[in-house]
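Complex shown without one protein chain; remaining protein chains in place.
By written order: A, B and C. Residues from 1 in each chain.
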Amino acid sequence: MTMIEALRSAMDVKLASDPSVIIFGEDVGYFGGVFRCTAGLQARHGEERVFDTPINESAIVGLAVGMAAQGMRPCVEIQFADYVFPAYDQITQEAARLRHRSNGQFTCPLVIRMPTGGGIFGGQTHSQSPEALFTHVAGLKVVIPATPHDAKGLLIAAIEDPDPVIFLEPKRIYNGPFYGDHSGKSVPWASHDGGEVPEGHFVVPLGQARVHREGAGVTVLAYGTMVHVAEAAAAAAGVDAEIIDLRTLLPLDLETITASVQKTGRCVVVHEATRTSGFGAELIAEIQEACFWHLRAPLLRVTGWDAPYPHAQEWDYFPSPARIARALLEVGKD
Amino acid sequence: MTMIEALRSAMDVKLASDPSVIIFGEDVGYFGGVFRCTAGLQARHGEERVFDTPINESAIVGLAVGMAAQGMRPCVEIQFADYVFPAYDQITQEAARLRHRSNGQFTCPLVIRMPTGGGIFGGQTHSQSPEALFTHVAGLKVVIPATPHDAKGLLIAAIEDPDPVIFLEPKRIYNGPFYGDHSGKSVPWASHDGGEVPEGHFVVPLGQARVHREGAGVTVLAYGTMVHVAEAAAAAAGVDAEIIDLRTLLPLDLETITASVQKTGRCVVVHEATRTSGFGAELIAEIQEACFWHLRAPLLRVTGWDAPYPHAQEWDYFPSPARIARALLEVGKD
Amino acid sequence: MSTARLSFPRPPARPDQAPDFSAIVVPQAGALPVPPPDLDAGASRPFATGMIRVLDDDGRAVGPWAEYLGDLSAEPLLRGLRDMLRMRAVDRRMLNAQRQGKTSFYLQCTGEEAIGCGFQRELSPGDMNFPTYRQQSLLIAADYPLEALMGQLYSNDLDPLQGRQLPIMHSARDHGFFSISGNLGTQYVQAVGWAMGCALRGTGEIAAGWIGDGATASNDFHSALLSASVYLPPVVLNVVNNQWAISTYTGVAAGQSETYAARALGYGIPALRVDGNDYLAVIAVSRWAIERARNGHGPVLIEWFTYRVAAHSTSDDPTAYRPRDEAKAWPLGDPVDRLKTHLILRGDWSEDRHRQAEAEILDEVTTVQKAVEAHGTFVDPQPISPAEIFRGVYAEPPPHLRRQRQEMGF
Partner (left out) sequence: MSTARLSFPRPPARPDQAPDFSAIVVPQAGALPVPPPDLDAGASRPFATGMIRVLDDDGRAVGPWAEYLGDLSAEPLLRGLRDMLRMRAVDRRMLNAQRQGKTSFYLQCTGEEAIGCGFQRELSPGDMNFPTYRQQSLLIAADYPLEALMGQLYSNDLDPLQGRQLPIMHSARDHGFFSISGNLGTQYVQAVGWAMGCALRGTGEIAAGWIGDGATASNDFHSALLSASVYLPPVVLNVVNNQWAISTYTGVAAGQSETYAARALGYGIPALRVDGNDYLAVIAVSRWAIERARNGHGPVLIEWFTYRVAAHSTSDDPTAYRPRDEAKAWPLGDPVDRLKTHLILRGDWSEDRHRQAEAEILDEVTTVQKAVEAHGTFVDPQPISPAEIFRGVYAEPPPHLRRQRQEMGF
């Protein structure tokens, strides 16, 4: 299964089993979404369960908050993560705080799906990775899968979660894993373990990281597309890296992370988002506190540069296997 | 001078000297702002220079972007930082990127002032500290003064800056420094060095931190209200702290910071914002990289908790001198 | 060359001037008919630009909307009067409490009591209001226990919200009152979402959105109207036009719009403008709009025309921006006085009984207040556990919140 099919399957399973689940967003209804994630769902479950909205992201989330407060479970799509900002107020000031501020009278079981990240020549408005703008907000959960298997299991878990979940979909790997070489041949998910996705209902619990590759030399923390790029980088550098796929950024599985860093004593954090105040900073702050006496080198970040995501220079912006490999070697020096 | 008077004076000076400067926001015109920062400015400079807007923060910023692109220098007020989120799209996707995306054809010399932080029993919608949500955005500058002197000098620098500046005003210290004891007597700025503010035009350059108090035992990084609270905490703990008032968070004066941490080998970061993905994380990520071999203890954070800012439990939420003192002692252990 | 100059809306009078409401046209009571329940936007234009009024200058109930209410017994009207008196007593006592430092903040709805008191009495259980901070009258008319209401204002252990929210930011699901947000506008589109849920689930319930004239400028006002216009859910969208938004004159939010009601017509949503100081007009139009929504005729917007008599809040001093005696010049009068006059005219009430009722209600409110204050005020706090901060951020506390709670010492 591709990641798109896996996401669609998750929504299909939940639409079929839970009448309170409802799906809406721009172009998601009749057409099935610009990335086709909801293709066929309206035909199968009806217009009252899967429908198109006007181009107003704050309305999409605001309506969903009203429905969720009533006990429904909206799973809405923002067409690109770059377009979530008109809804930022509804997400951070409303959805995130409704349970707390009403002392549980109203809750907000809501999923906001959005394609994230670059690598598709989308320029600055189809490439952003806004995860850190959500991890700073108490009350939200933030999830990002790196394989079709996890995409389905995490999305079902997110829809079943009692609290609002930001569900980021790394669009570069919708159709196959990506190892950082854009000129290389594209690989389909069918040829990858992570492409094996169970039929029907299953859950990948939120809040649990996954050790993507065991290793002893250095810990690499990554999520989404960068999990696969990091894998390629470690291979290229010939470093015995332990690669952890975080899967959920908030709440964070610090236990799995610190166990690894305490073992390796070295750590590189990788993400596509701009560096300053990116999620890498939070990881480093936590790790240096929990693993201070185990660290044998400074923790390093390989990230997008602190600039808008450029179009023509995309591959100079994207954290390449070469850049990651350099960091792996650097952090491995004694 | 109070900080309010200092801010007013800065705007007055710029309105008088530069016809392209213009001020608007909710209640800022005839009335002079709910915190009185713009009191008298409309009467003095006219309605075309200082005026009221409808309650629509994205319009306030969107209009300002249009004016700034034309070469004017709008300095707008958001009534509370908690209400900036409807404008988050205009700030992060538009103002921040206009120079870059148009390759300099259009620029955005724009200042967005907003009262920030808690300590006034404002509850979750009059207390937030959103600085980290702006420091992640390339193209913005983020400024926060801790004294009336710096408020005026920084605001003039911000208005004169060729790029968009988020100008956070720590409302708890609008009228006097605050040392963290809310039941204690309030102190006026008149009795504080930082309350001495030159008349007329002067500038505190953006991007330069200020050593608030020299010390050798531990470096404390703070900004806004927390500079004074940290001062009280260090005194209470009897720790020889070097307190650095960051003043500008983006771009950061890393030089001053690392010089201090390399000297002390220990560092505590203090802010009111929620901890996870707060600006403290960024500081720690940079410092551990730049000062790794100098560090004698893990870098610690004293911050607001990862919860909405509560009303009744405000002083359990606010990073108290006691909590900071505890961290100072902890980080000082060998 | 160019003659393009900006326009800056200005109020008719500033503090140094005499109040001036001459620009406000007050149509005769009884002039407008009762439209059919399937009224569409086009046909609603006279209602959106005129003003539905029932009580005339002498206090008589006149015209088609009076007939629509039918032969009212005294009971609902006396109940309405008592609701308003109770509202006013609570406002008065709590303003006082704030002045005494017993709470951090308060905000009155003086002059606007008829709107929430009347509207709420027309709702059914299960219907949900999405109020702003100035709709405490909805709670009063929903018979929300004063203990809970005041407990919230004192942030003490009677507070259903455990001190988390600023005073006045109530939440009372069982009384059809959604959790108030301090961020203006956000709840308006949520009301539309809730109403969509009602329709999708077939509950027969409706939602009511509330917004101030100033906050109609917010984006969510637009997103609410747009969404309501597209999906046609059972929602009543209320605009309380009290002429001011803190210090800002309503003209700054209205721009060139004829009325706020007229704004809805552009979205194809029918709209009515109503004398908000006329309790009978309030209940009549509320009943019509709520029934209409419940019966599947879709959204409707109501502009309640009224005046904010008190300061914006305890942080505000209106003499800095409007004439001190502007409220007295307000052409629609006082909602309590007008209903009282009507009841006396009907022979169901007297000045004496009114004075007596006022005193009784103030007594009752004061008694509850004392009892609630015994649970703690800002002057004499009985602290709620700080660990409350962490409860309810999520359904289950995740590890980092458990660590932070420990760090806090709990």
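Note that in this section a residue touches a chain if its C-beta (ideal position, glycine included) is under 8 Å from a C-beta of that chain, and two chains touch if they have at least 3 such contacts.
Bear in mind the structure is a predicted one, so any value in this text is a computation, not a measurement.
Note that the undisplayed chain, when the full complex is considered, contacts A, B, C. Only one residue in the set C:Ala29, C:Met51, C:Leu200 or C:Val365 touches the chain that does not appear here, and it is C:Leu200. When the full complex is taken into account, the listed residue touching the unshown chain is C:Phe8, out of C:Phe8, C:Phe21 or C:Tyr68. When the missing chain is restored to the complex, the residue among C:Gly266, C:Pro331 or C:Pro399 that touches it is C:Gly266. By the touch definition given at the top, chain B reaches the unshown chain through residues 22, 48, 53-54, 56, 58-59, 62-67, 69-72, 86, 89-90, 93-94, 98-107, 138-139, 141, 162-163, 207, 251-252, 254-255. Looking at chain A, the residues touching the absent chain are 26-27, 29-31, 34, 47-48, 51-56, 58-59, 82-83, 85-86, 121-126, 275-276, 305-308, 310-313, 316-317.
Against the chain not displayed here, chain C makes contact via residues 1-9, 41-42, 196, 198-200, 202-206, 217, 219, 221-223, 226, 228-234, 252, 255-258, 262-269, 293-296, 298.
As a working rule, only the chains that are shown with their structure count from here on.
Ranking every chain by how far its Cα centroid lies from the centroid of chain B, the top place goes to C. Chain nearest the geometric middle of the protein is B, using mean C-alpha positions. Chain centres here are Cα means. That of chain A falls 42 Å from that of chain C.
Measuring from the averaged C-alpha position of chain A to that of chain B gives a distance of 31 Å. Residue positions 162, 164-165, 169, 181, 183, 219, 393, 400-401 of chain C are each in touch with at least two other chains. Counting partner chains per residue, chain B shows two or more touched chains at residues 58, 82, 85-86, 124-125, 276, 305-308.
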